Every structure is written in C-alpha cells, then in structure tokens.
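Note that this complex is displayed minus one protein chain, with the remaining chains in position.
Up next is chain A:
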Amino acid sequence: MIRMNLALSVLSRLPVTLSGVELTKRGRAMAQLALTSCNLFDSSADRVTVHFINRDGERLTATAKEGESLLEVVVNQNLSIDGFGACEGTLACSTCHLIFEEDVFQKLDAITDEELDMLDLAYGLTDTSRLGCQVCVKKAMDGLTVQVPAEVADMRRELEVGKQSK
C-alpha cells in the first residue's frame, strides 16, 4: 500500500502517461526508484537482482520478487523490451524467449512439452533458451543475466518471399 502511494505520487508529477508506450527513460527510472525505495518498508519479499541484456545491447536491471516469473518481472518493472509477452504468459506465443548462461540453464526447473512446443517457434533458438513466462525467480538466481534474443526477421523474410513461388 505504501509502495503504491509513493510510486503514484512520484509518477503523477511526470509529464507522460503511465503506459508502456509513453513512459520515457527518465520516467521509468523514477518509477523504479520509487518502487525500489519503497521496498525498504517491505520486509516480507525476498529481492533478487536480474539483468536483461536488451536487443540493442543495453543492460536493464530489475529487482524481482522470489517466485515471480521473468515475464512478470519485465511487465511489473515496465522494462523497455519491444513486444515482450504478447500472449500474457499463457504459452500461446514465444515473444518472452530469453537466452540463459549454460550453468544457470542447467539448474532451471525441468521444461514441459507445452513450453517446448512454443519455444520451438522462437527466433534465434539456442540450446540455453527458455520462455520467460515459465521461469520463476529464485534467491539463488541473484545477479542473473539473461539475453533478449535479436530478431532474425530479415533472413526469414527473404526465405518466405521466395517460398511463395512454388
């Protein structure tokens, strides 16, 4: 409750609306500051730091709650990752695809057939890929770094246009 009020009072002074589209970098930073500083009052949740390397190479750092999925982290912290989580965590797309470091990947909870089915459609699939909506943050993941995959739409585009002539 305190967290919400503090965040809202900070945000209300910002000249832009609180929608994923409009929030400026500064606005996001302020929101994050408000939310994190509120956490000093919140002793119950265990905080875990997660770094997302965005497609343009920028590192986005977030503090997550233990048990949150990585998709929830991106959404709750309003991280600027284009098109992330289109189906809102229902295993109906692959837009929350993330690439993990090998040692971290090995320690993640087992992948289900349902997740594999959607992951199989992801761009730039690697051996250490997972869907962010299916990976939950654990204390041991503190300092985790994940990579948002680059899109390879160009290559695909040429291939698919070529296909039409059959």
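Methods note: contacts are C-beta pairs under 8 Å (C-beta built on N, C-alpha and C of every residue); 3 or more make two chains touch, one makes a residue touch a chain; residues count from 1.
Following the convention adopted for this analysis, contacts and distances are computed from a predicted model.
Novice: Have a look at "Dynein axonemal intermediate chain 2", "Histidine-containing phosphotransfer protein", "NADPH:adrenodoxin oxidoreductase, mitochondrial" or "Eukaryotic translation elongation factor 1 epsilon-1-like" and point out the UniProt protein name belonging to the hidden chain.
Specialist: Hidden chain identified via UniProt as "NADPH:adrenodoxin oxidoreductase, mitochondrial".
Novice: Among A:Asp46, A:Glu101 or A:Asp120, which one is in touch with the chain left out?
Specialist: Touches the omitted chain: A:Asp120.
Novice: Touching residues of chain A against the unshown chain: what are they?
Specialist: Per the touch rule, chain A residues meeting the hidden chain are 17, 19-22, 24, 80, 82-83, 86-88, 90-95, 113-114, 116-118, 120-123, 125, 151, 153-154, 156-157, 160-161, 163-166.
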